[in-house]
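Submitted below is the structure of interest, expressed as structure tokens.
Removed from the display is one protein chain of the complex; every other protein chain stays in position.
In this document, chain identifiers A, B and C correspond to the written order of the chains, with residue numbering beginning at 1 in each.
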Amino acid sequence: MNLHIITTGGTIDKIYFDAKSDYQVGDPVIGELLESMGAQFPYTVESAMRKDSLELTDEDRAQIYDLAERCSAQQVLITHGTDGMVRTGLELKSITGKTIVLTGALQPAAFKGSDAIFNIGCAIGALQAASPGVYIAMNGQLFEIDKVRKNVEANRFEAV
Amino acid sequence: MNLHIITTGGTIDKIYFDAKSDYQVGDPVIGELLESMGAQFPYTVESAMRKDSLELTDEDRAQIYDLAERCSAQQVLITHGTDGMVRTGLELKSITGKTIVLTGALQPAAFKGSDAIFNIGCAIGALQAASPGVYIAMNGQLFEIDKVRKNVEANRFEAV
Amino acid sequence: MNLHIITTGGTIDKIYFDAKSDYQVGDPVIGELLESMGAQFPYTVESAMRKDSLELTDEDRAQIYDLAERCSAQQVLITHGTDGMVRTGLELKSITGKTIVLTGALQPAAFKGSDAIFNIGCAIGALQAASPGVYIAMNGQLFEIDKVRKNVEANRFEAV
Partner (left out) sequence: MNLHIITTGGTIDKIYFDAKSDYQVGDPVIGELLESMGAQFPYTVESAMRKDSLELTDEDRAQIYDLAERCSAQQVLITHGTDGMVRTGLELKSITGKTIVLTGALQPAAFKGSDAIFNIGCAIGALQAASPGVYIAMNGQLFEIDKVRKNVEANRFEAV
């Protein structure tokens, strides 16, 4: 595996600032998580932006597209807010010859019991086995990008 | 995905008994872990045995073979102690038409910072994308069963 | 010990709502925390309000006073947001014959590595040994209520 990781923000990276009684998107957590999990493969991490995915602009998505297309890696993992994840993924469909998996978390990685580590694991496992294309790994499932939606009320991803 | 999970024991399921100042292999943790991670796919769990993998006998491995071969699922996840994981996997190679992934943990799932959730995530992600065959998912890597060994000194799995 | 616990909200009880990409003060966590820690003494829990302490009104503080004064317990533990904790404590000084300890957390109890459990432990330990009066238990220290301030910049409590 020759993996490049692009971080964009989202719930997975949210931390809590007592000073402001507020949370904010913090530093990308994925590098530290992979390290602590004993991951033994080489990877690079690039922080594209730190945003809630509802705040992503067309320019942001164009930037993510460029970073994913131009990187030398065949496998690309994108950590992303969940609300705009499908939309970003759909815009990456025209990238050929790469396996791209988007993932994130419904609870910040800093929380006890967060789904962040599990989702990243699913994405990493899928990246090593899936054909080129764009996928979302959430709720333990690997979805092709044009066959998935976020069910906002139920707060989970499901096949369409 | 039509997933069947076979649990065999190993470090992943170890808990600590203060009464005996000892750890023992406890109830399989994987069902509870998948539930808590918000996994949304159907699966069945079957506890084959509760053993350190160094204690597995030929009869135990024959039983694991039977359970994996006879179950109706096309995807089979086996949680297993790490020391005997490669050996068990090699004995499953003659099972055809199924994707079988073995995983486990280097630190009990009950520990803070355990790799259990991450490894299970990798296995679940790989199971949905990999061709039929037998694999090990450890250290964030997906290994074909005849191309992997456990490096006992370094306490990790690596390609051979 | 005959302990009554009054919860008022604050960071300790904050949870994260992905649906709103927001945190809010959730259900009081202290009962569940004490249960999970194996606490073996009897206690009662009463939720007075669920507020950031910066939003507490004079009426809220009057209510806390009444609850603390009128309860039959000699030991009273109050979980509270940190910013207004000293002010609330000062208003309780005229309650006689009771040991009252206020505590809270700088990171929500739901976070990995939160100081919530430790702070509650300090408060519980102090309640069983301290003379009647009003105290704050934060940062591992037991402060008499008129000898403490929150250092907002450093995000900690210190003696004055």
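Definition applied: a residue touches a chain if its C-beta (ideal position, glycine included) is under 8 Å from a C-beta of that chain, and two chains touch if they have at least 3 such contacts.
Computed from a predicted structure; not experimentally measured.
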Missing chain: touched chains present in the view: B, C
Residue in contact with the excluded chain [from C:I6, C:A110, C:I124 or C:I145]: C:I124
Options C:I15, C:A39, C:L67 or C:I95, residue touching the unrepresented chain: C:A39
Residues in chain B touching the chain absent from view: 11, 14, 16, 18-19, 21-23, 52, 54, 81-83, 106-108, 110-112, 152, 155
Touching residues (missing chain, whole complex) on chain C: 1, 33-34, 36-41, 106, 113, 115, 117-131, 137, 139-142, 156-158
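Criterion: only the chains that are shown with their structure count from here on.
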Touch-based graph of the chains, sorted into line, ring, star, complete or other: line
Closest chain to the centre of mass proxy, which here is the mean CA position: A
Numbering shared by both copies at the chain B-chain A contact, with half separating same from different: same
Averaged-CA centre spacing for the pair chain B and chain A, given as whole angstrom: 26
Shared interface positions of chain C, touching two or more other chains: 112
